[in-house]
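The complex appears here minus one protein chain, its other protein chains still in place.
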Amino acid sequence: MKAETILALWKRPMGHGPSLPKFLLGAYMLLAIVAPLIALQNPYDPLQIYGWEASSPPGTVGTGGFMYLLGTDGLGRDIASTILYGLRISLVVSITSTAIGALVGLTAGVSAAYFGKWVDVVIMRVVDLQLSLPTILVALIAIVTLGPGIDRIILALIIVQWATYARIARGVALSEINKPYLDAARLLRLPISRIIFRHLLPNSIAPAITLIPIELGHAVALEATLSFLGLGVPIDKPSLGSAVANGFQYLLTGQYWISLFPGLALFGLIASINFVGEDIRRRLDPRSRSI
Amino acid sequence: MMSTVTGRLSQAFLLLLVMSLIGFVGIHSVGNPVYNIVNIETATAEDIRKATIALGLDQPLWRQYVLFIGNVVTGNFGTSYIYHLPAFRLVMSKLPATLELASIAMLIAAPAGTLLGLLAGRRQGKPADSAILKASVFALSIPSFWLSMMLILLGAIMTGWFPSGGRGPTVSLLGQDWSFLTLDGLRQLTLPALALAIPNIALIARLARSGTIEVESQDFTRFCRAKGLSSRRILFRHTLPNISVPIVTIVGMQFGGMLAFAVVVETIFAWPGVGKLLIDSIQLLDRPVVMATLTFVSVAFVGLNALVDLFYALLDPRVRRSA
Amino acid sequence: MREDICQEPLLVVNNLTLKHRAMAGSTTILRDVSLNLQRGEILGLIGESGAGKSTLGNAILGLLPPGFERTAGAILFDGKALDGMDERQWDAIRGRRISAIFQDHTASLDPLMTVGAQLEETILATNENVSRQDARTRGVELLRRVGIPEPRERYHSYPHQFSGGQRQRVVIAIALAGTPDIIVADEPTSALDATVQKQILRLLRQLVNETQVSVILVTHDMGVISEIADRVVVMKHGEVVEQDVTSAILDTPREEYTRSLLAAVPRLRISASEDRKEAAENSDGRPSRDEMIESDATAPILLAQDITKTFAGQGLRWFRKNARKSALRDVSVRLGRGAITGIVGESGSGKSTIGRIIAGLETAGEGKLEIDGTSFDISLPGRRSGLLGQVQMIFQDPAVSLNPRMSVGETLQESVRFGSRQPGDEKPNVAVMMDRLGLPRSLLTRYPHQLSGGQKQRICIARALLASPQIIVADEPTSALDVSVQAEIVKLLKESVVEQGVSMLFISHDLALVQELCSSIYIFKEGRVEDAGPAEFIFSHSQNPYTRSLIDARPRRFTR
């Protein structure tokens, strides 16, 4: 990885010029932040919901005096508002878990590489075990054991994610350790903390940075999947995933809007994250070797 | 060679041990399976107590675990609380359904992904490449549950081309029931197989693409061109074999994943496979079945890894040690 | 073009100008380059990195990466313009008329295919009407011709089962498979050890003589040119500086640049053959180790005795990449106070390993190590043995020797701050050191990627010196640099040792460099000390056959 490209990325994280994914992602973020201001209904407030208007098709004007732009779900919640609020949950869960997961994973990976021996063996055994299983299973086991709740989901997603970072960071750190500049650092008998934080870590996180958008996309999808399986967020505070799940049963009966619109929103969110991530990755790694 | 075998075995053993512990503790902390076995609406407290004792659930957890390990050593995973069948036999009976689903999905994904990847890699930077790349990002962005739902919406509800779920009629072969041998069975297979295949096509295509670019930027490709080979020959005779190692790895791993944990797709398409059995059993707290499934899975993973290694040796002479 | 009946040039490059288009804008890579190539001659293309010599080679092969654009001039082959042809037309040229050999013999061959299959597919692709059987016969014949022993048996081997030199021979055989008129040889020997390099060059000469094939030899090494080129084209920054027959270039260079290139090549001095004979009569030509050690009267600053290292041991787990396939057997080295001692050997001889063990970066199984009278337990990893910090190192590749995330100033300050000094010792001044090493102080705020290779290596030297060590191990400090820079660095090292009063272990594969710097020399072969002695003795009197073969592998021209 060229230092110039990294510097360029720091200076201008969103790269040159606008593009649809960047715009979309920006719009998603904005919508999530201002959701309470623009949503016509707070779908998490039972007092604002008119149950008898459940399953209204898009365009119905309800008791609240506004139009259900995308229809209502089986309990009378405005789909458009549900999407806006669900977006908040999806983003908060995934961003928090990705950030903490990256932090934990990077520290673990670099420590494993630097200390070697049993530290390495223990950390990497856990990582290997975890990565040899599909993420969905790890997440399932974690959430089943941890129990329901948004904080538990975040925890489960951290558990799922840290291993990837740890493995990548360890790999990079190992190859960095072999570089002469680290030999030079060791020859100066620098304190271990200085070697790790001044030399090893700054040079090992760059590939992990490229991982963050991918993992963020994964986290959104995984949270949605868990919620879809009924193991995720509380039922009265639907995320995008559980909103889709709520509508799944109605899909076959023609009330397509209940799951179609949240699904589209979810898909657009993940796709825009992935496209922006792809863009960042391409600029950091011009040969785009990583998948 | 010996050390890799023991390494593998010890890893399998470790995997099994960890999974069984997690499974045990996890299920124990979640709830009491007894409530799924007795009719909660008619049973008395006494009934529940008796059933708990009968299942050995009154024992301290560590003793249950020791007992379980002891039984596993003799090949006995216990009897399903719910189905009252030997747990392992139950898992095995679900295997054909999963196996055929995963195989068909991989048979679609591997060639399609590889070809798309080669094409994109060859046309790096050209419209075909960026189209394939973009499509792959899209394909990888669709959560599998939503992909499955959309396939049902498009392939079943709107067009009526395919059934929306369930497994088709089966034909017995080699003592197992397979549904891909009947026309109807294949139709039932199509949508779930596609749901599993699409993300894998994207994954393999991206891998093949980056492999192609990497291999074709190497000196030997340049040398091949300098020595007068046609680019077609280079692609199929040199590039393809050289990118096949990572592809085989990912195919192996993904196949293993599908075999065990096509949870979401199997659930949505009501496909009676191992993944569905696992998630049902987790929900029903049917511990023997959960444990048997996890064991099968860890063994299958290690087996598949060994198979992938074997493939490496076939593909790469450098790996072939003096036999 | 003037008609010339007997000497129609095979290939003519006429005022060729090439540009490379990138996002940042377009850069001229070649400007107004003209040259021609006769049948049966070896044309040397020499220049330092960035001279555009490889680009020219690729242009002749039609293998320019995307982004290159010809803005003027032409390449004529056999009277036809090469550029502007489509891929199909190129297919008729490449392999059959123009073939190539590349630098990296390992990467040139498909690792998954037998050598025979790769030969065969080339023969089938470049010759019409050849049966598979014929192709095989010819393939075996080609292998024999390039000097592969037992070609029939080796035919079905994979590339990784050959040695480096043999692989390059196989590459040459494949290049010959289409009986081409021209072979573009891009640095064909620079990845090989000196002795092997010599053999390959000899083979190329022989093939040219036998088949009248023409060779365009792209290289940065004057030695290679001097060995086999008929004519030489000197290039700099995409332009031709001068061209002439080899002897004229070597003996009477017209241009300053050519002269500087020649001057920078280290020359090996060997005393008259009579002296050598005389010495041989006096001894068996191989001084014992004890003799060597006792020969130095003063107490050495460094004494390594009977160091043995096997790679089953530790170190492997930690530093996998360093696990080169070299072990050490009973290696003893001594370094006199204020002296520069050389360690010479080909790749895999263990010369780097001993350097790293002495610096405390690697452990060894057995052996004793004394620095300034203190002995260290080298079986313990660095920090625990207390060895770390005693010795500083200068590494081969300056590009990766500096932390890319730290400015030059930070790097040097760190060295001052953590260097090994007795309490009360005066701290060296970074700025003074910069001045001494000829580095502008403005570099202090720069980051490594903003520096040139030579600058980076000077920073590395500064870093090593600023830590105030007693000993510096320099591990091939010049081999990643251009010749002209090489000479400066060597000069700098020599001065530093004198000025700073340090002792230096200088590790290199280049005999001439070692001769220039070192007072005594150890010659390593396969993890053992093969020959050792004062520099004078080694170069003038040693009768050790391996030492001799190393000396003989030097280009004649640069050996005096």
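Note that the chains take the letters A, B and C in the order they are written out, and that residue 1 is the start of every chain.
Just so it is clear, a contact is a pair of C-beta atoms (placed from the backbone, for glycine too) under 8 Å apart; a residue touches a chain by one contact, two chains touch by 3 or more.
We adopt the following convention: contacts and distances are computed from a predicted model.
S.K.: Just to verify: the chain that's not displayed, which of "Heme exporter protein C", "Arginine N-succinyltransferase", "Peptide ABC transporter substrate-binding protein" or "Hydrogenase expression/formation protein HypC" does UniProt list as its protein name?
M.R.: "Peptide ABC transporter substrate-binding protein"
S.K.: Thinking of the complex as a whole, which visible chains are touched by the chain that is not shown?
M.R.: By the stated touch criterion, the chain not on view contacts A, B.
S.K.: Which one, B:I22, B:L85 or B:A306, makes contact with the chain that was left out?
M.R.: For the chain that is not drawn, the touching residue is B:L85.
S.K.: Please pick, from B:Q64, B:S103 or B:T182, the residue that touches the omitted chain in the full complex.
M.R.: B:T182
S.K.: Contact with the hidden chain only, please: which subunit A residues?
M.R.: 45-47, 49, 51-52, 54-55, 74-76, 148, 230, 234-236, 248-250, 252-256
S.K.: Against the chain that's been left off, what residues of subunit B make contact? List them.
M.R.: Its contact residues with the unshown chain are 30-47, 50-51, 53-55, 81-85, 90, 93, 156-161, 163-166, 169, 182-184, 187, 267, 269-270, 272, 280, 283-285.
Heads up, the rule we're going with is that only the chains that are shown with their structure count from here on.
S.K.: Which word fits the touch map of the chains here: line, ring, star, complete or other?
M.R.: Topology of touching chains reads as complete, every chain touching all others.
S.K.: Considering A-B alongside B-C, which chain pair is linked by more C-beta pairs in contact?
M.R.: Spelling it out, more C-beta pairs touch across A-B than across the other pair.
S.K.: For subunit B versus subunit C, what separation do you get between their C-alpha means, in angstrom?
M.R.: Distance between chain centres: 50 Å.
S.K.: Can you work out the whole-Å distance between the CA centroids of subunit A and subunit B?
M.R.: Taking the average C-alpha coordinate of subunit A and of subunit B, the gap between them is 23 Å.
S.K.: Could you pull out the residues of subunit C that touch at least 2 other chains?
M.R.: none
S.K.: In their shared complex, at which residues does subunit B touch subunit A?
M.R.: On the subunit B side, the touching residues are 11, 14-15, 18, 22-23, 25-27, 29-30, 133-134, 137-138, 140-146, 149-150, 152-153, 157, 164, 203, 206-207, 210, 213-214, 217, 257, 260-261, 263-264, 267-268, 279, 282, 297, 301, 305.
S.K.: Of all residues in subunit C, which touch subunit B in the complex?
M.R.: Per the touch definition, subunit C meets subunit B at residues 61, 63, 66, 87, 91, 94-96, 98-100, 102-104, 107-114, 121-122, 125-126, 158, 160, 171, 174-175, 177-178, 184.
S.K.: Under the touch definition given earlier, write down the residues of subunit A that touch subunit C in their complex.
M.R.: Subunit A residues touching subunit C: 2-4, 116-117, 174-175, 177-190, 198-199, 202-203.
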